[in-house]
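Omission of a single protein chain aside, the complex is shown with its protein chains in their original locations.
Each chain gets a letter, A and B, in the order it is written, and its residues are counted from 1.
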Amino acid sequence: MSNVYIDQFPAEAKVIRAAFYSSFLALALGGVFGIIQTLHRTDFLRFMDSVDYYTVLTAHGVFLVISFTIFFLVGIFTWAVTTSLDRGLEDIRFTWGWYSLMAIGITMTGVAILAGFTDAIDMSASVLFTFYAPLQAHPLFYLGLVLFVVGTWVAGVDWFRSWWAWKAENPDERIPLPTFMVLTTMLMWYIATLGVAAAILLFLLPWSLGLIETVNPLLTRTLFWFFGHPVVYFWLMPAYMMWYVMLPKFSGGKLFSDPLARVVFVLFLILSVPTGIHHQYLDPGIAEGFKFIAMTNTMFLLLPSLLTAFTVVASMEHGARQRGGEGYFGWLKALPWRDPVFTGMALAGLMFAAAGFSGMINAGMNINYLVHNTFWVVGHFHLTVGTAVALTFMAVTYWFLPQVTGKALWSRSVALGQVVVWFVGMTFMSNAMHRAGLLGVPRRTAEPQYEGFEFQAAVGSIGELDAQIALGGVLLTISLGMFFANVVGTALNGRSDDLPANEYAGALSGPDDAPLVLDNLKLWTAIAVVLVIFAYTFPLLSIIDRGGLFGPEVIPFPLTVESATTLGFALETAASTSFESAGEIATSALTAVMR
Amino acid sequence: MNVHTYEKIWLVAAMVLIVAFIATITYGSVGLGIAMVGDQQPTIEPTELGDDERFGEPRVEQVGENEYEAYVVAQTFSYQPDPIEVPEDSQVTFYVTARDVIHSFSIAGTNVNTMAIPGEIAEMTVEFDEAGEYGIVCNEYCGPDHHNMEGKLHVVSADEFDLTDLSADGPDEVAVGDSVDVDVVVENRQLEDLETTVTLEIGDETVSEEVTVPGGDAVETTLSVDSSALGEGDHDWTVTVDDHDSSGSVTVLEELDDDADGGEDDE
């Protein structure tokens, strides 16, 4: 029996394969929609109406940041828990249960989105990833998201069950680092998803079904961002996990500090959620003081990322020096740059250093007047989730796929080319997006220019920026093609007996150096909850007090193509209908409670 | 816990960086007076904007010597008013709300940028030192024609700027010999009195009148031309006040068919 994952945990390997393939399907769809919209928006190749651009954009966003990332991460989390606890999952039927929930959920959501392309079905959900009310999607869209998120909740329960069972047998041992990272990430996710669960279950789903007449747009938007910022850490923390427990190994060294890795994940658990209002710096109806508090929390959230930068680079340096590297910068040459897994992760990390900077700008309260909702923001998250996360996931796929299939990687050279092409493509694309954003070019629009005025570029021109974005998009698409060639090629390979063992990196400063309190998950969860209560109670109460729980009278704006013309009529009729909702009663009750 | 000295130094440096960032932003807020869009304004019913004192008629108003207020409504897929016209060297407070879905009101190439949320009113005060033209974009996706949602902001020189509204109304038909009376209302939404000339041109005839419109008030006047001088037939007329004009036409008949149509033709 070999030391390959599929031999150690054949049943779990099957689930992970299913999760990976689901993830790659989403990546392929998202990628196709990505290049379509890139070429449309930059005006290089157009074959659809600009109205359809937003359906494409919704599909691109949801498939990539919800299905691609999350399916992949439940795969590596399952690997991390089983490998580091050295035990299989408690009940594999339970595991297939949450996988099925996620798959059914995202299929429902995907169908609702894609139906927007055809008038034959009276269904659409071109509401983008943020689904801000009063834009209204088909109920299937919301219902699918709920099932998907519930699936991830149950997945968390699965991993916690493993840990509880392991703890009962190993009462005095430290939580192995990968499991620790999975558990803290999931605790953060449970807290974070409460926001989106409330937004959908209490408001948006009943509203789309016609059970309630109105919603408070600012309230559902705030609840979305309660979830919408921490979700980026849900994508990022698995990538961090890879940098901490895998990258040192591929560099030929060891993790510099296990205790600091734990500190970093605890900080993420505590600080990820009470920051969402920094997406709403320019929202009317939220007091400046609340925005300032959100900024302070956000800025301190830089700390775990800056610490990670040091620890991860130091771990790489350790590997390089063990491989004979010398000097202040000369050691960089001793790193295994021919290994696609290493190179992909290292380039992803380098991009994240740049993304860190644009993120610092985004975190700044008043500087948001410059960058909010501009192309700058799109440039930022194509560096974070689009590269730091996506490129890391693709790079580690070259190691994980053989582990869970038992088959050798189809081509290491294609893999190496793939990660480099991604890096180059994203450099062009995100650089141009950042620059265009500073000129005031908005995000989320189908057209490169407006009729009444032109964006003025101080350096270069809008045409040059569009060309860079299109070039970047083409390179990224080529890179994706190389990735899928490798995935398919590997899947078609025969079983190999010559695969590396299923191991993760050891640590120079191990878990025994970490204070015991770091493993006290109850304590950190409690602190996280308290911080969330501090950061969100007053803004939410204030929003409800001002606008009502169910908001003012708003007209649902279902995103079918016809609705634009019917809206004017709807406005007139709705204005004359009387309105007495439970919202007013609920609001007055709430106001009474507050007093 | 065993933390390497270099990493301790980095930890301190990171904290310094974070504090410096917060300090910079605070300096912008407190030192430079950059205010955030906040909760200064009460909420509003988006379906009842038509009856609202401020948003019923989206417009620019003068409220102080160099101070103006602009009431702006964002809706699928346009802004009201459009264009927005303000004078240079002025301080303009924008009040922005949305009629239907979430939009933004963002003046391209500037730091004037806010979300427009139905039910909420964004308040932003901006100083315009120089004349110029800006585009306004909606940078929040608001529906299928989102990419066509744009507006214009004209910052004009002080001499070109006014907040004058002119309306004129004349009879459709008059009998030869009767006078053509055009009722003119000149509204001055600026604070200073407006001294100007109202001119009526009809055919080859021109009549003028000097008027003084008090700030924030309106003046009504009637300019008359003897229809005999015009002769029978259709005549177009135009009333001009500064850069504003209003026009109509009158038919001079030999005899009116219908007395009721003439209305009050005596002074």
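The rule is simple: contacts are C-beta pairs under 8 Å (C-beta built on N, C-alpha and C of every residue); 3 or more make two chains touch, one makes a residue touch a chain.
Everything below uses one rule, namely that contacts and distances are computed from a predicted model.
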| item | value |
| --- | --- |
| Undepicted complex member, UniProt protein name, chosen from "Nickel import system ATP-binding protein NikD", "Acetyltransferase (GNAT) family protein", "Cytochrome oxidase" or "Peptide ABC transporter permease" | "Cytochrome oxidase" |
| Contact residue for the chain not shown (choose from A:V150, A:L438, A:A457 or A:V529) | A:L438 |
| Full-complex contact with the absent chain, from B:M124, B:V239 or B:V252 | B:M124 |
| Residue numbers in chain A that touch the chain omitted from display | 3, 8, 83-84, 86, 176, 249-250, 252-254, 256, 309-310, 313-314, 316-325, 327-329, 331-332, 336, 353, 356-357, 360-361, 364, 366-367, 369-370, 438, 500-506, 508-509 |
| Residue ranges of chain B at the interface with the undisplayed chain | 4, 6-7, 9-10, 13, 17, 20-21, 24, 28, 32-37, 91, 93, 107, 109-112, 114, 124-129 |
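Quick note on the criterion: only the chains that are shown with their structure count from here on.
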| item | value |
| --- | --- |
| Interchain centroid distance [CA atoms averaged], chain A/chain B, Å | 43 |
| Footprint of chain B on chain A - complex, ascending | 50-51, 53-54, 57, 126, 128, 132, 134-135, 216-218, 221, 256-257, 259-260, 280-288, 291-292, 295-296, 299-300, 302-303, 306-307, 310-311, 314, 360, 363-370, 372-374, 439-440, 442-447, 450-456, 509, 513-515, 542, 546-547, 551-555, 557, 559, 561, 563-564, 567, 571, 574-575 |
| Residues of chain B defined as touching chain A within the complex | 1-4, 6-7, 10-11, 14-15, 17-18, 21-22, 24-25, 28-29, 34-39, 41-48, 50, 76-77, 96, 99-102, 104, 106, 108-123, 133-135, 137-148, 150-152 |
